[in-house]
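Every protein chain except one is present and positioned as in the full complex.
On to chain A.
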Amino acid sequence: MEVGRVEDCMKKVGHDGTRKSRASGDEFARAIGKIAVAQMCESVGFQSFQQSALEKLTDVTTWYIWNIGKAAQLYANLAGRMEGNVFDVIQGLEELSLPKGFAGASDVDHCLASSGIVREIVQYIGDADDIPFAYSIPPFSVARERKLAPSFSQIGNDGRADLNADKIESVRQHQKMDVSYMNFPQQVNGNGSEGPSSVTFGDGRATQRTVSNPFLAAPLHFGVKEVSHVVPPVKLSDEAAVRYPVEQNHNLDNNMSVMETFAPAIEAMKSRLCDSEVGQKKLLFNQRPAVHFKIGIGKNYPGWSS
């Protein structure tokens, strides 16, 4: 059992970092709390204290402050506010003082300004001596500038321009990506149609949005934009499947090129196409060169030791 004096407590504060079982980030605040509580005990009349007793009382004090803040914030949020005011704090104090009791606690509809808690505090201030804290401490909670979200009234007064300005700004951030998207329709369109940018809603903001984001543009009608025709794969045609069902499997196992397996089918189709009466669509087969895919490892890489 260690018995310490108030002066010893102030000297020992610097060596308090030995206990690492508790939250290490709060050591500074706890040390300051211990000094303040020791000063208060001395003013009440104690001459010395047990170390464990002082630490317990400090814990209870910090718990009390934390609970006042929690209750006050709860009452502020219940009233629909982000920041607390004096009435929230008084309500929080009343809630914490209910176990002990105060004058007028059972009165439900009383005005908070004339609450028993306030009167007790006023009385305490009048009676107690003014004992300032022993040391001067810097503000140790990092004060950051809080950016409060704009309230609805602020947004409403400025009109929708602010909202659109935000959207346009966020859209401009992605414009670097969107520029590449915008180039594609101009390359594909040999006819010179402008693609999504040609769609106008009669509103400057809307066009700005549609120009920057092609995915939000209105769908095109058939025939507006020239696109390459879809070539159905040879596999889908029934005759090719009937003639060469087994050959395909064999050839794939032997690691032959894919086009080589279909070469006989393609030649058969070409021979038939010349005779058929189908028009433009199938002539594309003849115009496109056969693509040879090679499956395997190339042996001509420089520096590749075989």
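We adopt the following convention: a residue touches a chain if its C-beta (ideal position, glycine included) is under 8 Å from a C-beta of that chain, and two chains touch if they have at least 3 such contacts; residues count from 1.
The rule is short, and it goes like this: contacts and distances are computed from a predicted model.
Engineer: Quick one: find the hidden chain's UniProt protein name among "Spt4/RpoE2 zinc finger domain-containing protein", "Transcription initiation factor TFIID subunit 10", "DNA primase" or "Polynucleotide 5'-hydroxyl-kinase NOL9".
Structural biologist: The record for the missing subunit names the protein "Transcription initiation factor TFIID subunit 10".
Engineer: Which listed residue, A:Ala79, A:Ile121, A:Val224 or A:Ala290, touches the chain dropped from view?
Structural biologist: The single option touching the absent chain is A:Ile121.
Engineer: Can you list, in ascending order, the chain A residues touching the missing chain?
Structural biologist: Residues 3, 29, 32-33, 36-37, 39-41, 43-50, 52-54, 56-57, 60-62, 64-70, 72-73, 76, 82-86, 89, 93, 99-100, 111, 113-114, 117-118, 120-122, 124-125, 128, 130-133, 137-141, 146 of chain A touch the chain that is not shown.
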